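Shown below is the structure under consideration.
Missing here: one protein chain of the complex. Every other protein chain is in place.
Up next is chain A:
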């Protein structure tokens, strides 16, 4: 998506891909170094700020009036105090302009709105707090009143968007504006106004569950869903992003409601198939939350062409921003409903081979999110039928997973462990203890995985330790010719298990003690 069109626009946090290039040649060098300094000092607050699912709008929406686009440079050399003073003053003028009458009144209103908007969008760190303290929000609500010009609505909504992109308390200050913002999403509004309002609402929804339920109660879902069907790419994208924030739960009500809206699944399908990567990304995130929260959605989506489209995107794209939600959506579908593994990913169908290839591609990637979530998805497929296990086992996934088990960070190791272990047991019947697929077990152990599992036993994380012990049980019970215990001993497995004698978790103690007693008893070592 890289193109040179954005060189004069101010750097943007808008989800527009092409605006990203603007940052590479920053308008001011000091801007870049200041950003770098901030970036380097990654404190916890900074990380939380980075984590936020809110986005500041720094550039006019695409398709905006020429008058809105201006030679605005990032105003970053402002002294904070000066900036705040200017903000307070801008709000004052907002107030006085509100009551002005007659010719030029409308023009004045736009000017004062713009002044505030510039302060809130071009400053490195927008002076949101100052604006709120000066009383900007109630004033802006007034500027949103029905019958106002599009330009006015746009500027006011833009200001509110950036106020909502700040700290939690700052976002909450938008409460009085919500009804109007939602109202202006309607089909009577111009597309630009609706889009800007959607952005503001998306920021509010990104704050937390409480605000989400308020928005839902006030009826934000349906108009946003309608906007998602828009033919205008940026509108559809903003609406999708806002929806993903709105339905992300933890309550599943919104997700259930969304999937019930006619035309939504079709739109999702169409966009996943045809849209550019930016739009597909946001739509994929909607799929992520639908498939994570709504059983109804999983049922419908699994039976549509969406799985195939997700897999296709996963294989074809190299864009990390797209790969993450596509992978996760697939993972959620596989995890949420046996139908995916039983009826969609049938061994022998090409979709299944593609799915496996796409997951293997992620396992090979450098990116830790892709490795982790692909391992998780694969572990759920490996929990399927014997044919699935054979398919995965005989692919290059096995050696990749063993490598991950030995070398990756603990959370990836854990997922790899789940997958490898799942490959070694026959699908659960009522057999308890589970029957072992000896061929797989032997190959995986011979491939060097045992040390990885013993390391898991030593982990402070209970789940990982439990996995390690359970795998050791498989080895000691199932490795041919009774060689299991010896192999385990060779990897210092006994010592690892004995650590549990002093472990505070009684179940783990019993598990470990039981294994040591059973397999390293008095008869151990006698030929």
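Following the convention adopted for this analysis, a residue touches a chain if its C-beta (ideal position, glycine included) is under 8 Å from a C-beta of that chain, and two chains touch if they have at least 3 such contacts; residues count from 1.
As a working rule, contacts and distances are computed from a predicted model.
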item: Options "Signal recognition particle receptor subunit beta", "C2H2-type domain-containing protein", "Isocitrate dehydrogenase [NAD] catalytic subunit 5" or "Nucleoporin NDC1": UniProt name of the undisplayed chain; value: "C2H2-type domain-containing protein"
item: Sole residue of A:162, A:196, A:352 or A:470 that reaches the chain not shown, by the stated touch rule; value: A:470
item: Residue, one of A:225, A:416 or A:511, that touches the chain absent here; value: A:511
item: Contact with the hidden chain (one of A:189, A:380 or A:398); value: A:380
item: For chain A, residues in touch with the removed chain; value: 11-13, 15, 19-20, 23-24, 32, 35-36, 39-40, 42, 44, 47, 50-53, 55, 248-250, 285, 288-289, 292-293, 320-321, 324-325, 328, 332, 334-336, 338, 341, 367-369, 372-373, 376, 379-380, 382-383, 386-387, 390, 409-411, 418, 421-422, 424-428, 432-439, 458-462, 466, 470-471, 473-474, 477-478, 489-490, 492, 494-495, 498-499, 501-511, 513-518, 520-522, 524-526
